[in-house]
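A single protein chain has been omitted; all remaining protein chains appear in their positions.
Lettered A, B, C, D and E in written order, each chain numbered from 1.
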Amino acid sequence: MEMIFGLAAQNLVSPIILSFALGLFAALARSDLSVPEAAAKALSLYLLFAIGFKGGVSIAENGIDATLALSILAGVILSFLLPFIAFALLRGMTRMSALDAAAVAGHYGSISIVTFVAATSVLESQGIASEGYLVAVAAAMEAPAILSALWLAMRGSRGAAQVDGTLWREILLNGSIVLLLGAFAIGWITGPAGLAEIDSFIVAPFKGVLCLFLLDMGLVAGRGLRQTRGALGAGAVAFGLVMPPIGAAFGLAAALLLGLSTGGTVLLMTLSASASYIAVPAAMRVALPQANPSIYLTLSLGVTFPFNLTVGIPVYLAVATLLTGG
Amino acid sequence: MEMIFGLAAQNLVSPIILSFALGLFAALARSDLSVPEAAAKALSLYLLFAIGFKGGVSIAENGIDATLALSILAGVILSFLLPFIAFALLRGMTRMSALDAAAVAGHYGSISIVTFVAATSVLESQGIASEGYLVAVAAAMEAPAILSALWLAMRGSRGAAQVDGTLWREILLNGSIVLLLGAFAIGWITGPAGLAEIDSFIVAPFKGVLCLFLLDMGLVAGRGLRQTRGALGAGAVAFGLVMPPIGAAFGLAAALLLGLSTGGTVLLMTLSASASYIAVPAAMRVALPQANPSIYLTLSLGVTFPFNLTVGIPVYLAVATLLTGG
Amino acid sequence: MEMIFGLAAQNLVSPIILSFALGLFAALARSDLSVPEAAAKALSLYLLFAIGFKGGVSIAENGIDATLALSILAGVILSFLLPFIAFALLRGMTRMSALDAAAVAGHYGSISIVTFVAATSVLESQGIASEGYLVAVAAAMEAPAILSALWLAMRGSRGAAQVDGTLWREILLNGSIVLLLGAFAIGWITGPAGLAEIDSFIVAPFKGVLCLFLLDMGLVAGRGLRQTRGALGAGAVAFGLVMPPIGAAFGLAAALLLGLSTGGTVLLMTLSASASYIAVPAAMRVALPQANPSIYLTLSLGVTFPFNLTVGIPVYLAVATLLTGG
Amino acid sequence: MQTHMAKRVEIIIEAPMEGRLRSALAGADISGYTVLPVLGGSGRSGEWSREGQVGRAGGMIAVICIVHPDRVDGLLSAAFAVLESHIGVVSVTDCEVLRAERF
Amino acid sequence: MQTHMAKRVEIIIEAPMEGRLRSALAGADISGYTVLPVLGGSGRSGEWSREGQVGRAGGMIAVICIVHPDRVDGLLSAAFAVLESHIGVVSVTDCEVLRAERF
Partner (left out) sequence: MQTHMAKRVEIIIEAPMEGRLRSALAGADISGYTVLPVLGGSGRSGEWSREGQVGRAGGMIAVICIVHPDRVDGLLSAAFAVLESHIGVVSVTDCEVLRAERF
């Protein structure tokens, strides 16, 4: 317990979290501080490229084993499964329509890559290693939850969802999946020699770039909270805080079954606990246009993301350390 | 004297100044070289974050003393005071309307953060230390001058200025103040350990980023000079060259009273000598819409900024070295 | 021969080429992965600044000799000359109109700076030195080919080309020439001391930035190929693959005459082999508006650029090594 | 100068629907249009702004399409099929154009 | 398709005034509008361009607002109060819209 608080406290004063807090503060105080859209996208391209590449290099260094395939399978199952749990909770805890609940549920089955990146960087500062292929697991967890969400929505009201081949292509080939897996492949193919060529670009400045990106995330989250003030009831907010640990528990179970390292366990917990804010919202706008975007965007970015960043990750780390004896 | 010229010559051939000169040349020659708006904003976010953070870390390392509060107070007083001097000079030296003179005067009380950054980097290459809290002084000097400018404008013609609560919020919470002070706070809180995490992002590439930013400043300044050709009379140009040393003299006096280090003296002189080109122009557009923006933008960015960059900073450094026995 | 394949294979698995391939794949698979326009421009500004600066520093270090002037002269002649060869080939190999053929020919006399940069970075990983002033040769080769193209177009149909003084200014002062030569001058003036100030910005992260830029080039090339499917006949594609080695052969001859180093020979071959995709297309839109842009853009960016990147550069390196006994 | 009657159709639509709208326009044989970026806005679903956004979900684009008056109905039907259950605004204005043969 | 008469109001205004215009529109009960970026322009106060600019002072935005004809006057009064002493341009065009209930 003490350890959890120690870790949490330490985590809270890292430049990364404080940058997010600064953005949040600036947006809530209605400062005109803003990161241009093109710059925010460029930062996210950088982070995806770097994290994918490093994951691939780590595979090249350590080789692969059966656990890789099993981990990906576990990720896919978690992504399919978690929306059902989220949906049940939402229907119990809030007065959301089935449609809105389905849309939100899809976000919680899928993942937030920046939460994953933040967890990676906490592991790194603690000197804890993790399986490089969790990057591939992250990519594999992006899409299946969308399927579950659409199934839940259609069960509620036939014809609610507008699904076609184009949508599937968009989901499976969405930019962040392609870049993450592509960079992973490049890292794997070129290995440590490839990394040596570009490490002063993708390794050294990584944390600093993450700070600026989190500043932007704070700004966007804060603006969202301000603009949708009132759109979220207390029940929905409670869901946004309760669902992450539940997801993390499922991730933990899977990690223990798979026999992942302590670091890997933290990352799978984090992935399960996190909620998408890029891929799933875009898919929902297309497939479930009647679902209210301010609900799912605000929950994911304004409630769950800060929770995971500040409280979640240190707790997952503490729990994983205890249970894997790391 | 010799030393001044030596320093100035050395300063003039730095990549930083030459980058600015390149941008100026390209714009005056009507090249289509341009930095996208989003990229220019991203560069300025980076510089504000880095300079604020480093200032905060230096406080964490060296502790604070009474001089911090006194320096901030001195900055606020300088910012309030200098517009009156500028206004008197403008009315004497040019045929500007009272309104335009008030608007210009506001710019010279406030500060240009990139001039401050350039001075910092000159100090660094000379190995001269300075008080980290001057970053906070810089932030404190941004806004008070606006008040003086509005007072001067209203004295001239009642009802000229459109001031309301929203404007005050915008001025005090403008993006650059928030980011500078926010990063300063983060640097202070996380200290050297925080810096160690992100120094390969905010320290190592700093000067190179500054070069690109100054290239952009040169482009914008050159385009401004070209487009407003004729808007500035000889008197106004003379003011733009005379006001900086006068401001610097006030800054020097304050620094000597405060007992700042040589580096700190240079920085306070530079702040006093520099003219705002982001925060004040935006406030003037809102509050004094009848004032002619091409006058104040061109003076600040096209005359005073290059003067400080090329001649001013080395002179301030030479003078400060002499008088503080640094 | 074996060496060529070895080099080519090694080149093919570099992060740089694979990043381009990833972009190409993503665009052809219709992923929504994209680099914002402002970010792409910022990356290209960075690359031009860095490559120009480093070229200038190398002159400052090694001094200049008569070969510099002769090399620039050779570059100008190559740029004037190659469009005529390209035009003859195009008229023989394709059914393109004289106007389109002239426009395409202009692209192949001029150069692609990113191909040059990629060649530089291959040389660097092989530890092969080259003459720094080839950056200036590159700049000198940008424009003359446009003159040849316009002459060819006007010969075909009088009044086809719309040429005036403004156009000449635009061509000679286009952003990439000005930045390349400007940074070259800054590097030359400030020398190794200047480089030391900013090398952690322009040297260390260079290859990583190049990866992201090539990812973007792959995306743009792939989108171009997809959207103009059918615009290029087999003859045109064949031209796009045959012209680079022919250009390279001329570059080789010039390099041998000039007595360039192995590295310099590779770079002059690469310049001659490469086709413009920024400066010349813009000039052609203005001066030869009836020429079809999808032909020249697709050939240059979708056919010749990938060819040089993957096959061309290693072959030029192998040949240069053989013939200069490097 | 000689001008001709035409219609200017402006469609403001969610960014993730851009591809579908483009296909629908192509299907209705409308091949000339221009896409403008949008910074932000306000509507029944609240205020929004693109600033700092990474995803495409929270954003719109504006498509301007100038057509011969006879073709407006086909264009509107095609656009409406895409827009129907989505947020967005369509407006049609009379205008005059040079070079009528293009529309 | 069935269309309805409406008005398209286009307001080109200095970027630092965006917040005030938004408030004024909200005050006049106009909740539907779209903000477009502007690259540059020219007017009595000279030529300008956004390129490379960091501050918001030298720049404008365009606000497009489609309203029921009855509401144009309220909208114009609200906009005018903000614009009065500022640079900027307002134009009103007749247009037709689908889904009239929205405006």
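As a convention for this text, a residue touches a chain if its C-beta (ideal position, glycine included) is under 8 Å from a C-beta of that chain, and two chains touch if they have at least 3 such contacts.
Bear in mind that the values here come from a model prediction, so they are computed numbers and not experimental data.
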item	value
Contact set of the excluded chain (shown chains only)	C, D, E
Touch with the omitted chain, as defined above, among C:Ala118, C:Leu219 or C:Ala273	C:Leu219
Selected from C:Ile16, C:Val35, C:Ala139 or C:Cys211 as touching the chain missing from the view	C:Val35
On subunit D, residues whose C-beta touches the chain left out of the figure	1, 3, 6, 8, 22, 25-26, 31-37, 61, 64, 66, 93-99, 102
Touch list for subunit C against the chain that is not drawn	34-37, 40-41, 44, 162, 166, 170, 216, 219-220, 223, 227-228, 231, 277-279, 281-282, 284-286, 289-290, 292-294, 297
Sites on subunit E contacted by the missing partner chain, in the whole complex	10, 12, 36-44, 47, 49, 60, 62, 73, 76-77, 80, 83, 89-94
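As a working rule, only the chains that are shown with their structure count from here on.
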item	value
Chains in simultaneous contact with subunit B and subunit E	none
Label of the chain whose CA centroid is most distant from the centroid of subunit D	B
Where subunit C and subunit D are represented by their mean Cα positions, the distance between them in whole Å	38
Separation of mean Cα positions, subunit D and subunit A [Å, integer]	34
Residues of subunit E whose C-beta touches two or more other chains	56
Multi-partner residues of subunit C (each touching 2 or more other chains)	32, 36-39, 42, 200, 204-205
Inter-chain touch pairs (all)	A-B, A-C, A-D, B-C, B-E, D-E
